[in-house]
Each structure stands twice: as structure tokens, then as C-alpha cells.
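Below is one structure; the comments refer to it alone.
Complex shown without one protein chain; remaining protein chains in place.
Each chain gets a letter, A and B, in the order it is written, and its residues are counted from 1.
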Amino acid sequence: MENEDIVIRVRDLVKKFGQFVADDHLSFDVYKGEIFGFLGANGAGKTTAIRMLCGLLEPTSGELTVAGLDGFKQREAIKRRIGYMSQKFSLYEDLTVNENIRLFAGIYGIPTRIRKEKTEELLEKLELTSARKKLVRDLPLGWKQKLAFSLAIIHDPSIVFLDEPSGGVDPVTRRRFWDLIYEAAHEGITVFVTTHYMDEAEYCDRVAIMSAGKIVALDTPEALKKEWDATSMDGVFLKLARSNE
Amino acid sequence: MMISVGNIEKSYGEVKALRGVSLEVKEGELFGLIGPDGAGKTSLIRILVTLLKPDVGSATVNELDVVKDFRKLRNQIGYMPGRFSLYPDLTVEENMTFFATVFGTTIEENYHLVKDIYQQIEPFKERLAGRLSGGMKQKLALSCALIHAPKVLVLDEPTTGVDAVSRKEFWEMLKRLQKMGITILVSTPYMDEANLCDRVALIQDGKILTIDTPEKVTQSFGHKLWAIRSDNMYLCIRHLREHSESDSVFAFGEYLHVTWKDQDMQADEMEKYLSDLGHTNVEVKRTEPGIEDVFMDLMQKHDN
């Protein structure tokens, strides 16, 4: 890949909280349009790493470039270039579909004159036009998920961070959701997925696995499965965990 | 029959959680209730453990009616709810002692049952339950659910949100309990866990899609299944769906799982179709269906 295709560049990134090293010399690149999976058990240092990538935390040392912006000095600018979605907290359940769209368009500073047009476009794409006046809480989970994702990328960010995006939903809804993610990636948005559901990792182009503050594996799911002689990412994770004990 | 459910319906206001569910679990069986969030798993389980009353239909556990005989039944069921439901401000040992006392027994009396599991957390018995790791919390919860030597163990999504290692250990524990003669009903949203059960019920939208052994469930898949991939998965999905003969096209990890209306469709035909549309590194192979393929297939049949 060419250098200009690197959207997230991480070199020897360290984050300490007092004596505790949450992230220990992380180094990796994420490319434009890639679906990048970031895995690890709770407490592995995942959350801290993502907060740095999102500009919410200043790293202790190392190099960090996100969407061409410096992760130390341009943290505010980074926040404007990224989108974020977690399954639980993204939408306001007591507002209608329309109101949610308008709200997020406003938050992300979409100019008023194209806001209306954008809203219609989005409603049509999600097949929600007839449900536009419905409260979000009354929508089926799958629709909420799609709406939340679409709103996370309403401002055409360079990168969208997804936190356990499809855990728990039925397999068909989950496929429909991944269809949307594939489409976003196809259009050039980099998708950064954090999850501890191993089967979600199977859908990613490449995955990094974190353990105890370090990246212990980084490759395509296929290569990882081959390397660890496993039939699923679950198996990879199991064997990795065992080898680290 | 250890558990027998007859045509149960349950609604919360306008929302129908269960629309006529029937199933039977044999004594000593490890039975899986498999379905996504909102399928009705928790409602069914709560009815079986006497926490809810069905609107329509009836159910018995160990020949006791879940509504009429709920007092007697409560002594015989071990129940582990979906969330971690122990006292985080009590120590491991205090939690165990409390639940033992509540059920009118002691840790010593039934120690043989929980020994395997409890020994793993016993070194931390002075620790507050809230400070345990996810896997250890689960072991404690399971120990507490077993402390009164129940005939039936009912677990609601015990492995949700737990890492892969702990999940595997947990299933091994269930297998051992089954060998001790305890009947186990466990629900899970993970389709891949179906294969660890003796029999499974696939549940979706308050209805049972099918009940059988995992092998027979996958054998029931009535189509040839193909695994297909290319460098551009997004376009690959779109192009295959645009094909007039394609039946279902779903992403399945790094491959797409595809079925055709025409069962005689050949691999080279598919490859040529994609290559002609400019796809590179096209790979097409036959693959065996999993529980998830069957689930999706049944789901769509039910919708139509």
C-alpha cells in the first residue's frame, strides 16, 4: 500500500496512568477503506488505545497520526474527522427518527441547506421514510442499528469507530448490517471495529489482538487461522491466550 | 420428561414475546435454546423458573406445574439469570454461604456438586465478588445456583459478554454437571454453541423454528451451500445478489455463503460470472452448512 493510503499511523504508542502502563509500545497502520478489527479481553488496553485514536486522551509517548492529524496536538481536529457508534448509546430513544437525524446533522455541522436533502436521502436508503415520525424506541433493533451507523457517518468522516456493533442481533439482521459496513468501506471510509465477539472479527479485513497492553497478533483472519491452526477466530483467540499464559 | 412446555404464549402489553412455544427436555439432557436478543429466550426461561406466568398454555418441570406448584418447584431449580446476579459487596464465601442458607442447606452438604467449580475460586474466597474477573464471577454464580443440589439447572445466556477462554471452560463445566445427572437448559445467542448441546431449539420472534440434535438440524438444510470470495467483498455481494439465479447471499466471515435456485449451478459458472464483472482472486468452493445457515434459512421461510 502507498503511504498516502495510511489513515491511522501508530508508532511506539505508550499510555501510562501513573505507574500503570495501559498501552505498551503499540505500532500498526490502518489503511483507507479497510475494515480493521481490534480485539482483546476486557482490561487488555483496548479502550485506552481507542480513546487516544479518537483524540479523547493524550498519549504519553510515541507517534500517532489519525486522518493526517497529529494525535498529540490536533486532538480537537481529529474529533471532527471521525464518527463513533456503540450499540447502546448512539440514538435518543425518546426522539423520532427525523428528530434524531436532524439532531446529529446539527451536531456534526451539516449546513442547513443540504440538511433536508441529506435527511431524505438517508431515509430512502434505510427504507425508513414511512417510519420517519416514529419514536426510535419503537423501531426493531436491526433498524436502530442501521440508523445509528448511518448517523455516525453522516458527516463523511475519514474513519468510523464501531464498538461491538452487531452483538446479539439475529443472523439476518446482522448480515444486513454488515452489508452497510462493507458499503461504507467501499466508499472509502475506514471502519475500525472493536469487539470481544470473536465471530465479528471474521468479517474484518485485518485484525489486531491485544493482550496485557500489547498487540500480540496482527494479520488477516485467514492468515491468523492458518498460523494458529484453528477453524475460527475463537480458536485463534483460545490458542493465543494459552500461549501467553 | 424433565421439562415439558405446552403451547405457551406471553405478551407484555402490545409486544408478543412468545407465540405458542412447545418443547420437551428429557431427564439428564443438555438442551440449548438458541436465538438472538428479543427472540423470547428470557421470557420462556423466566416462565420455567416460576418468575413469570404464561398468558396461555402450561409448563411443568419435574412433573410440577410452574404456576400451581411454584413453591415446591423453587426448591428443585437452580437458576442463573442473564446478568451477574450476586452481591458485589459480599465476599465469594459470604455469597456462597448466603445462598446456601436461603435454600436451607450448607456449603459442606453439597460440596461434592460444586467442588470442581468452586475449587477454582476458593483461593479468592475472601475477595469481594464485585472485584472478580468475568470468568470467575460466572463460576461463582454457577456455584451459587448449584448449592442446593437442584434437579434442573436453568441458565440464561451464561456466556454472553464472556471471553472465548472462559466460554470454553464454562461449557466444559456444564458437561461435567450433566454427567452428574443434572438436567440443563441453557440459552445462548451464539449459534456456534449449538454443537455443544445434546439437542437444541432454534427460537426467533417468539416462535420455535426447529427442535432437534445439532447434527440433524444442519442436515435439514435443503440446499447446496457455496462459499465464495473475491478481493472486493462489497461488490461481490452486490453482483451475486443481482444474479437472477441466486437465492440467498450472506456474508459469513471472510467468505460469502450463497445458495442458488438452480441446484445444478456449477463452480466454474459462478467463477466466470464474477471474473467477467472484473473480480480478482475469485474463490468458489462447496461448504457444509452450520447452525447459523439453517437458522437464517428457517427465519426467512417463516417470514414468508
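By definition in this document, a residue touches a chain if its C-beta (ideal position, glycine included) is under 8 Å from a C-beta of that chain, and two chains touch if they have at least 3 such contacts.
The rule we apply is simple: contacts and distances are computed from a predicted model.
**Student:** UniProt name of the unshown chain, from "Transport permease protein", "Protein NrdI", "FAD/NAD(P)-binding oxidoreductase" or "Cytochrome oxidase subunit III"?
**Tutor:** Choosing among "Transport permease protein", "Protein NrdI", "FAD/NAD(P)-binding oxidoreductase" or "Cytochrome oxidase subunit III", the correct UniProt name is "Transport permease protein".
**Student:** With touch as defined up top, name the shown chains that contact the chain not shown.
**Tutor:** In the entire complex, chains touched by the missing one are B.
**Student:** Of B:50, B:246 or B:259, which sits in contact with the chain we cannot see?
**Tutor:** In the complete complex, the chain left out is touched by residue B:50.
**Student:** With respect to the chain omitted from the figure, which of B:23, B:77, B:177 or B:228 is a touching residue?
**Tutor:** Residue touching the chain left out of view: B:77.
**Student:** Looking beyond the chains shown, say which of B:56, B:102, B:180 or B:267 touches the absent one.
**Tutor:** Counting the whole complex, the residue in contact with the absent chain is B:102.
**Student:** Under the stated touch rule, tell me which residues of subunit B contact the chain that is not displayed.
**Tutor:** 46, 49-53, 70-71, 74-75, 77, 79, 81-90, 94, 97-99, 101-104, 144-145
We take it that only the chains that are shown with their structure count from here on.
**Student:** Compute the distance, rounded to whole Å, between the mean C-alpha positions of subunit A and subunit B.
**Tutor:** Chain centres of subunit A and subunit B, defined by C-alpha means, are spaced 27 Å apart.
**Student:** So in the complex, the part of subunit A that touches subunit B is made up of which residues?
**Tutor:** Its residues touching subunit B are 41-42, 141, 167-173, 175, 178-179, 182-183, 185-186, 196, 198-199, 202-203, 220-222, 232-234, 237-238, 241-242.
**Student:** Residues of subunit B touching subunit A in their complex?
**Tutor:** Within the complex, subunit B touches subunit A at residues 35-39, 134, 160-161, 163-165, 168, 189-192, 204, 232-235, 237, 250-254, 292, 295-296, 299-300.
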